[in-house]
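For reference, the structure is listed below as structure tokens.
As you look at this complex, bear in mind that one protein chain is not there, while each of the others sits in place.
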């Protein structure tokens, strides 16, 4: 369980103290506010604040004086138009702020998305908790033999046990020594900013992360993708569920035009036109490399 | 008066429809929401949305589970510490969204602040109104003789009248022709995206502009400065008054450490130390250029 | 002719003074350096500096100690892979710096691309030249009747003459008055920072603009697109020709996977699959709106 009773109490207290505001309110999002949704074995994601809703996107796109909403249908059409034509600025008018607990190796992938605001728990100032990510059995996979940066079949039995033993023992020993360096039985403790470097990349950290909806969706497109590493994808998927409730019209448009869609190359587009015209196209006649053709076949559902 | 009765009604409607939220609420900011504060002769600035308050800055700096507020004193001390030590990320955790009506030449200065989100009224899509900025008498100044990019004494009498006549007549004629090109008495209208280029840089445009508090304060430091062009400074000053009510602790720290403070160079610091030790320092013995010395004297209030 | 003899001489001098460097050199780009390529009636675009070449992209992707080039074929395959899979960071390792002369209304579209560095000619500090964009006859178009932000048929004869007369006369008068306000026959001149606001949006300005290759290609994808306004597209097309010589492998990949490709929505992808399977799909059975279906037909070349 990632939260202490005191932390749960703080969250409950915040959820029980509604206030009045004149701002745009998303009821779907209010229902999520502050709640910590578990991710991985010790991590979580929770919304700490948000700005805007679907109507706010239309309001900005129209540079309106009032709410900017004409009707739900009008708004839906406008949002779909904006998404289809790659208009990004109206979606930047919504903002989300998350509190995330995540392993350091996930944080290192995440932070590569630069257009966001971040405050991370400081291990120079404070002491990290004894919490490490250890994969669940179904996520303990062998190196893929075809994909240099992917996973193959799941390890089982002795193969899995051996790996889990190492991960657990090394994490525990590293943390024991981290504590021993910080607070030796006698003598002075090592500076925290040095001691932390003994901890492995599966130790958990925390941060506040804030991004606008356009950049959030870009993050989700890359990180909720099946090719993303499982551990960051788990966070992305938890975020998808929240966004769907926050801005349902935008989420639907995003699902239709980005997540569920596909990009065709010039060669791919040419092949599609020929195939629709009845031609049988092969890799040889496609003008594509083997890898490209394989990906093209997958797009067409012809794997 | 910049707003039509319909627009005023839309704003009034929004101000009369409070809703419940679990989010952080700034009472000082709620009082400003949606109201259009006049700037220049036809412009305005109004807050359309905001995220966070002083406590939210502390909450992020502490990566808290709950509100993150310990006490007002604690929070004030933390905010002052963060500001003094140039910690920027906690201040990025607050966000503001403005609707601004402003002349194009002001918009061109403003947009140079890149870390912000913008949706501008599209003159490709819509027709601009017949509204042009004409300086009030007290802002119609001669070119400065000492500052290549500044203003000197105010023009008066015939000198002023002559300039105002030109500005008004040219704006009117340009707009007459803009209309005539768009909607000729006979024949087809010119494309809006071409016709707009006949309008001068003092025509008013509008945009939604969203920024985080750190970048907003950076904007205010540069644009509320006495060396900024008067017309953009007028907007910056209207924003200052709003920020002071939104995040009063941060505003006070910003006033103390940025707006009211000064940067000393290595040479300036050396001079200050010598002067405190009783030495009489002159430009010659200061190691500064004439311009630098003049600015240094101004910092010390010895102009 | 946009350049004075003195300016031409400065450019020629720079082109005649090669120096030695250990850096990556792109011969295709060296041939373009400093030359001003005309755009519109008085504008130009010229490369002032660049960093990197195709090999530098591979070098960064491989985090190499040496050049990072294995062979041209290897590099080409890697670049195509990176482009196809939306890897953006290796392309950010190349940089270009341009000197551009452009009308203000084009500059206002251009500056919306925020991830770039810009130094614009200051009309607070200096006086702008008497140079205004006036469309060539073939670009003087009526408002489109179907596209709210586009152009329809070209205006001709009296319709065109009338518009051109207005554009030219208004620009001349505005500039006459700009000069008269700055340097009156008697009395003091108006501050430059005020006087400039009398000039219309088709007056030319200049700037230095610097961007990395990834962001440059994003700019080109949006601005070399047939839906972009003609005037900014003219600049984008001049840039395309330069990029093709600078980083030929990247340019080819960009052409294949971005410029010449297309994005299919989930519904579009479903239709394509059904059409390839032999089904006749109509708008009704497609699940698309009328507008979306029209765009989909265009992608398939079935307009």
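Letters are used for the chains, namely A, B and C, taken in the order the chains are written, and counting of residues starts over at 1 for each.
Following the convention adopted for this analysis, a contact is a pair of C-beta atoms (placed from the backbone, for glycine too) under 8 Å apart; a residue touches a chain by one contact, two chains touch by 3 or more.
Small disclaimer: the values here were computed from a predicted structure and weren't measured.
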Of the candidates A:11, A:98 or A:118, the residue in contact with the absent chain is A:118
It is residues of chain C that touch the chain not shown, namely 3, 6-7, 10-11, 13-15, 17-25, 30, 33-34, 48-52, 56, 59-61, 63-67, 89-90, 92-93, 95, 97, 99, 117-121, 206-208, 210, 212
Determine and list the chain A residues touching the chain excluded from the picture. 103-105, 107-108, 111-112, 114-115, 118, 122, 124-125, 133, 135, 140-144, 148-153, 155, 158-159, 162-163, 166-167, 170-171, 173-174, 177, 180-182, 184, 187-194, 196-202, 229
Which residue numbers on chain B touch the omitted chain? 77, 80-81, 84, 86, 89, 112, 222, 255-257, 259-269, 272-273, 275-276, 289, 291-292, 295, 299-301
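The definition used in the following text is that only the chains that are shown with their structure count from here on.
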Separation of chain B from chain C, taking each centre as the mean of its C-alpha atoms, in whole Å: 29
Taking the mean of the C-alpha atoms as each chain's centre, how many Å separate chain A from chain B? 35
Let me have the rounded angstrom distance from the C-alpha centre of chain A over to the C-alpha centre of chain C, please. 33
Within chain C, the set of residues that touch 2 or more other chains is 112
